[in-house]
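Dumping the structure here so I can ask a few things about it.
All protein chains but one are shown in place.
Should a chain be cited, it is by its letter among A, B and C, assigned in written order, with residues numbered from 1 in that chain.
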Amino acid sequence: MQQRQTKGNWKRKLHEIIYEADTPMGKWFDIILFLIIILSIVLVMLESIKSFDKRYHTYLITAEWAITVFFSLEYIARIISIKKPQRYIFSFYGIIDFISTIPLYLSLFFGGAHVLLAIRALRLLRVFRILKLVRFMGEASQLKEAIKSSRTKIAVFIYTVLILSVIMGTIMYLIEGEEAGFTSIPRSIYWTIVTLTTVGYGDIAPVTDIGQVIAAIIMILGYGIIAVPTGIVTVEFAKQGGKKQHIDINTQVCPHCNAEHHKDNATFCYNCGNILNEQ
Amino acid sequence: MQQRQTKGNWKRKLHEIIYEADTPMGKWFDIILFLIIILSIVLVMLESIKSFDKRYHTYLITAEWAITVFFSLEYIARIISIKKPQRYIFSFYGIIDFISTIPLYLSLFFGGAHVLLAIRALRLLRVFRILKLVRFMGEASQLKEAIKSSRTKIAVFIYTVLILSVIMGTIMYLIEGEEAGFTSIPRSIYWTIVTLTTVGYGDIAPVTDIGQVIAAIIMILGYGIIAVPTGIVTVEFAKQGGKKQHIDINTQVCPHCNAEHHKDNATFCYNCGNILNEQ
Amino acid sequence: MQQRQTKGNWKRKLHEIIYEADTPMGKWFDIILFLIIILSIVLVMLESIKSFDKRYHTYLITAEWAITVFFSLEYIARIISIKKPQRYIFSFYGIIDFISTIPLYLSLFFGGAHVLLAIRALRLLRVFRILKLVRFMGEASQLKEAIKSSRTKIAVFIYTVLILSVIMGTIMYLIEGEEAGFTSIPRSIYWTIVTLTTVGYGDIAPVTDIGQVIAAIIMILGYGIIAVPTGIVTVEFAKQGGKKQHIDINTQVCPHCNAEHHKDNATFCYNCGNILNEQ
Partner (left out) sequence: MQQRQTKGNWKRKLHEIIYEADTPMGKWFDIILFLIIILSIVLVMLESIKSFDKRYHTYLITAEWAITVFFSLEYIARIISIKKPQRYIFSFYGIIDFISTIPLYLSLFFGGAHVLLAIRALRLLRVFRILKLVRFMGEASQLKEAIKSSRTKIAVFIYTVLILSVIMGTIMYLIEGEEAGFTSIPRSIYWTIVTLTTVGYGDIAPVTDIGQVIAAIIMILGYGIIAVPTGIVTVEFAKQGGKKQHIDINTQVCPHCNAEHHKDNATFCYNCGNILNEQ
């Protein structure tokens, strides 16, 4: 029984390091993981540059294998250290971890498929888990709050923009026609969105006089419409500013059910009732 | 008389389904109509893509006929179920319904004219009637209110933008001339609007040194001017935020005069005095 | 003496019609003048379109002469009807009126010089005098007030944008060099402004990797910087919203000294002390 206790202790230790950031070890683990993820994404990018890949292919593939092995070990450690592994495996981050680790193994069987390798860019999402643990998320949640509470207004706004794009796109299709690049209604709608949002690539541009007049109207409309989301968000921010938010983020994660956001002085998990820190 | 009652009942039932959304049947009718309208617009778009139309022309034309017949029946049902049909026929939506249903019939006589078929895109406007019945219009009306009450300011703003465009356009026409694409004053004004709204296609761009200096000034002006509508709308939103809007939208429509926006507990039409729900 | 009185009356009548908009005659005069100015500007624009000018040259030149004669007569009437003509002649609008009337006469001696004729576009500024008399100027003055009181902030902002453009422009000149279109520091600065204001023509675009990284930084900077003028103007508008403006615009103009903005119940000119309405 002494042994079981020890084994439990060891697992709990691992859980604390991997899932939490309150202990020095936990913090170091997060920082190292963060750096490896960033490095891994940089590698994916460099690989996509043909000339670079040609020259340093061996180095890139070696580094990629090293990282994949590290992520595989981490993935296994995450499963071992938790009491109900399926909770992790089928969670959002569990799936992301799996998908972003597996491509290199698959490429052994199916060849280094283009799409397959690019999936590794999903590793970027893993960064969010680490950032979730640091205090500047308070600001982020305030931003999120402001956007969330103006959700319906933004939906109405986007809906209006889309309707406008379809109508204007159809009109421009009829006026401009083939030569100017307005080859179909969908392409015309694409152009309208490019114009309305003031992006303006210039790959498609009106050449007829009436087309240019309507384009000018769309631009001024877009110019005015941009005021709407800004107005909405600003007012929401102003409201948010009033109520000072007190968020005490505690990075502890229940070893039983994986629940997060425990209060600082919590002893039992609010979700499953088990003890959080069994010492 | 029993029969007349029944017939009246039958018509009233139809009116309730088509014009209102309070009963389950009425809701279903709206959902189906909504989906068919969207489908019909997607068909119009696909038709406009040459390569797609060539391949699937038979399928597209069959689907189009099916939808046109459905809309025709709906149009007739709308006329039958209302007590004063001319109220519907000459209303905004009545006209839209007619115009967006007729093109295919006309194409039998005049050939599948390009413009004729694109008119079907007007069906998109029909979506608004359905959306009018759902609760998220409360938000939309708040947006509309904010824009409406800052109407004069926005008019002054657009007027200023136009004057500025004409003056700057004329100056650029004199400076840049033919080679750079500034072939006439109207085209120069078009360019100025493209620049002032920060769209910037690049189909016309200044090449002379003085022209580029003036272009830079126009850009910075445009950058500053964009602040004006944003400021106006934001302040209006902030005002709107104060007064919480209570909109009890009732989807009942008077079967006599087609008036809308009846109070939830209304028994008689506020417009013509007739009973709203004769059971 | 009876005759002098009559003559004075006649002049006063003319003054009332031309300079004011309180009487029905004065209003009609303004509306007609407004339409002729707009017509005249449309003519200038059409003339600049080569193909149009070739076809309808005779009509355009005839219409232009008719308008020039009308403006000449109006100019003379303005001088006659006022008691101190030099006040009008050397006023802002007096000079505009003269400059925008004279080109056609000059073209008789110097040939239809390109620049000479474009000067006629200045007639657009004459529209402001007429608009000054209508009530919607209240809103415009509120806009002007908001912009005026945030003048210093906007100056600091534009100054920052310019400094940033010079520094970034120089850096891009060093990095990109000739081939990408960054042929000189001024041209590089022009490109930076095009990018910073999110216009983005694409006539000049970075091709090197480091150049694109710096371009991306400039874009995100520009994206953030756009918030500054918006913030400034919005706050000013919010302040302006508090104090309801009461502007009683009286369109009377003193026949002695040409002073404007008399109070509604004024009998004497606040500027020169003469009687405003000598009946």
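Some points to look at:
Going forward, a contact is a pair of C-beta atoms (placed from the backbone, for glycine too) under 8 Å apart; a residue touches a chain by one contact, two chains touch by 3 or more.
Only a predicted model underlies this, so the values are computations on that prediction, with no experimental measurement involved.
When the omitted chain is restored, the residue from A:S81, A:T101, A:T170 or A:T234 that touches it is A:T234.
Screening C:Y19, C:Y75 or C:F157 for touch with the missing chain picks out C:F157. The chain not shown here is touched by just one of C:Y19, C:F71 or C:Y201, and that residue is C:Y201.
Of A:T68, A:T198 or A:Q212, it is A:T198 that touches the chain left out of the display. Checked against the full complex, the one of A:N9, A:T23, A:S48 or A:S149 touching the unshown chain is A:S48. Residues of subunit C that touch the chain left out of the display are 152-153, 155-157, 163, 166-167, 170, 173-174, 183-186, 189, 195, 198-202, 205, 209, 212-213, 215-216, 219-220, 222-224, 226-228, 230-232, 234-235, 238-239. By the touch criterion stated above, the residues of subunit B touching the omitted chain are 198-202, 230, 234. Interface with the hidden chain, as seen from subunit A, comprises residues 41, 44-45, 48-50, 114-115, 118, 121, 124-125, 127, 136, 139-140, 142-143, 146-147, 154, 157-158, 161, 186-187, 189-190, 193-194, 197-203, 226, 229-230, 232-234, 236-238, 241.
Everything below uses one rule, namely that only the chains that are shown with their structure count from here on.
The angle of the rotation carrying subunit A onto subunit B, fitted on C-alpha atoms and rounded to the nearest 5, is 90°.
Centres computed as Cα averages put subunit A at a distance of 34 Å from subunit B. Per-chain Cα centroids separate subunit A from subunit C by 49 Å. Within subunit B, contacts with two or more other chains are made by residues 157, 186, 189, 198-202, 226, 230, 232, 234, 238.
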